[in-house]
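Removed: one protein chain of the complex. Kept in place: all other protein chains.
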Amino acid sequence: MTENTKQNYLNHPKGIMSWLLTLDHKRIGLMYLFSGILFFFLGGLIALVMRFELAAPGNDIISNDVYNNAYTLHGAIMIFLFIIPAIPGALGNILLPLMVGAKDVAFPRLNLASFYIYSFGALFAMYTIINGGVDTGWTFYTPYSTQSTSNVVPMTLGIFIIGFSSILTGLNFIATIHKMRIPGLTWYKLPLFVWALYGTSLVQITATPVLAITMVLLMLERFLGIGIFDPALGGDPVLYQHFFWFYSHPAVYIMILPAFGIISEIIPVHSRKKIWGYKFIAYSTLSIAFIGFLVWGHHMFTSGQSVFSQIVFSFITYFVGIPTGVKIFSWILTMYKGQVSFTPPMMYALSFLFLFTIGGLTGIFLGAVALDIHLHDTYFVVAHFHYVMQGGTIVAFLGGLHHWWPKSFGVMYNQTVANIAALGVFIGFNGTFFPQFLLGLRGMPRRYATYDEQFVELHSYSTFWSGILGISIFIAVMNLFWSFIKKNKVDPGSNPWGGMTLEWTHTSSPPHPHNFEEDPVLQHGPYDYDKVIVEKTYKK
Amino acid sequence: MSEHHITPLRTYLIIAATLLFLSGVTVWVSYVDLGALNIVVAMLVATLKASLVAFFFMHLLWDDKKNLTMFLMSLMFFGIFVTITLLDTEFRGDLGLNPETKDPINKRAAFYDTLPLTDTHGHPVDEHSDDHHEDKDHH
Partner (left out) sequence: MSGHDPNSPRHLKHYFHDVNQQYETSKFAMWAFILTEVLTFAGLFVAYIVYRSWYPDMFIDAHKLLDVNKGLMNTIVLITSSLTMALAIWAIQKNNRKLSVLMLVATFLFAFVFLGIKYLEYSHKFEVGQLPGEFYSYMGPDAVHLNNPHIFFSIYFIMTGLHGLHVAIGMGLIAWLIYSTYKGNLTSEYYTPMEMIGIFWHLVDLIWIYLFPLFYLIG
């Protein structure tokens, strides 16, 4: 029994303070993971309440006002407290230094600071809930957000603060990727997850400052009536939308790029095959990050912006499809003739491919101005971004958790239960959101607590399956945590999937407090399954 | 860390003198009426000054070029932000279907109607007193 004597980051050093003041990127990642999952469940719970309200027309469970608060908080919590920090903050923090062979991120203190800044911002968001919520929608569009009597200021202040955490994490990762790689680990030998984090971090540091200043201007508009966004004071509310979406469209890529990275790791490992088109995937990450800055106006096709800009935005929006398509085809070609094993991470990766493709393709519908005028603010849009955000990002996140769980914690979950839960997530998800495409096409507007009789059938389907979805996710996450309680430990030398990146080949599970017991030396590329045989080693 | 580049003292002094001189130039030019060119000249001078600061004071000239890339990237994204926003704001209401949207913002805010006239010190002007020039009705 070596594991009891073996030193790892989980058991050394000991004590609550050694966690709260830790500078270890793995522990900080864990704290992000737990707080992220907490907010994920909170946001999910709110979603279920809304779904059950919508099971039948009329106000059955909650009033219109509560409903307005519910969708605002669901959006704000899921986006700002879970999805944006979760993958970079949790998986990124745990894995990035391991993957580049570093002992830590470039600035460990800054890393801890960004976790606490995030927590501090989250406090404001929680205060908002306790104090009666906020009802503007997560976008805080003016002029309503300057007039609403709900808690716009605490919520925007919270988002403002969380923005700094996001910036600092991005800054840290970029410096780490540029400067902390071990000798020999050149850019084209980096795992694609690192490329994805690089693209994400670039977007984080470039876009988030604009969000910060937008939130400041919104608060000033409320306090001083500065008149920049308020039409009654000679300002322009559409300008607010430009400011907001200059951040929030790239933010979509902050959410999805790390998911792409996870999928690029899972698929070659579980297909035992070299990734197809490494450079294509790497550069498509960067080009998505860049094009993401040019297309924000497709959120504003009905806002009254100039027709000239509508055409330009619509045109550029289609270009996002190219690098995204490159990725999807590369992943499919990676699986082709590989030894695909249906492990839990792979189940999620396959779900991702299916769901994200639907999400992406419907995005092209919405990028067309003429069609968007009809579909704007309907359930079609709701279904589209849930296919991207949940079907894409969250499914990939769950896949990544299952993939790196034995590595991060040295314990293995019950794979059968995990597979069943993954299937439940896939079916429940489609059952919930596919009817919403149809609802949207038939003209059901979003953000309403009630609706006409004609929509009742599709809405009740959606509600039924949302219950299945919720239960499946709950089971999936609980199954992971159950492995702690059962102490189903794996041997520290295990490499259960036969991964080839540094975190699998050069460090124990769970990793040493300083990551590597001796300085790692690169022996092969991240996906050289055609050259080297890495055994799947999984012992209890 | 002796391998770091040490900029000679002379360079710093020359750059600072140039910056001060250019500040004078930009003020002087602003009093010359060049029409639309005024803003162009002002921005050119400012950009020249900013480049001097960035390359010499901030050592970008001798630094790793990655640092320069970061800085230029920030300017590029600023350019994107401005350009694309102007595609909307400069062409607002371009179809002409709805004339109301053509000039949405040039309406004077309502609170001006309630403001009393003031003198240059911000004190309300008593409209009946004689020691001030007559202000017309401000509507």
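Observations, loosely collected:
Labels A and B are assigned to the chains in the order they are written; within every chain, residues are numbered from 1.
Here is the rule we use: contacts are C-beta pairs under 8 Å (C-beta built on N, C-alpha and C of every residue); 3 or more make two chains touch, one makes a residue touch a chain.
Not measured: the values here are computed from a predicted model.
One chain is not displayed; in the complete assembly it touches the shown chains A, B. Only one residue in the set B:61, B:82 or B:95 touches the chain that does not appear here, and it is B:82. If you put the hidden chain back, the residue from A:60, A:377, A:452 or A:519 that touches it is A:519.
Set against the missing chain, the residues A:179, A:279 or A:447 yield one that touches it, A:179.
Where chain A meets the missing chain, the touching residues are 102-104, 106-108, 167, 170-172, 174-175, 178-180, 205-210, 212-214, 216-217, 220-221, 224-228, 233-236, 239, 242-243, 246, 514, 518-519. Panel shows chain B; residues 1-4, 6-7, 9, 12-13, 15-16, 19-20, 23, 26-27, 30, 33-34, 38-39, 42-43, 45-46, 49-50, 53-54, 56-59, 63-64, 66-67, 70-71, 73-75, 77-78, 81-82, 85-86, 89-90, 105-106, 108-109, 111-112, 115-122, 133, 135, 138 of it touch the chain omitted from the view.
To be clear about the criterion, only the chains that are shown with their structure count from here on.
Centroids of chain A and chain B (each the mean of its C-alpha atoms) stand 38 Å apart.
Those residues of chain A lying in contact with chain B across their complex are 178, 206, 210, 227, 231-236, 238-239, 242, 246, 293-294, 296-297, 304-309, 312-313. Residues of chain B touching chain A in their complex: 66, 73-74, 77, 80-81, 84-85, 87-95, 101, 104-111.
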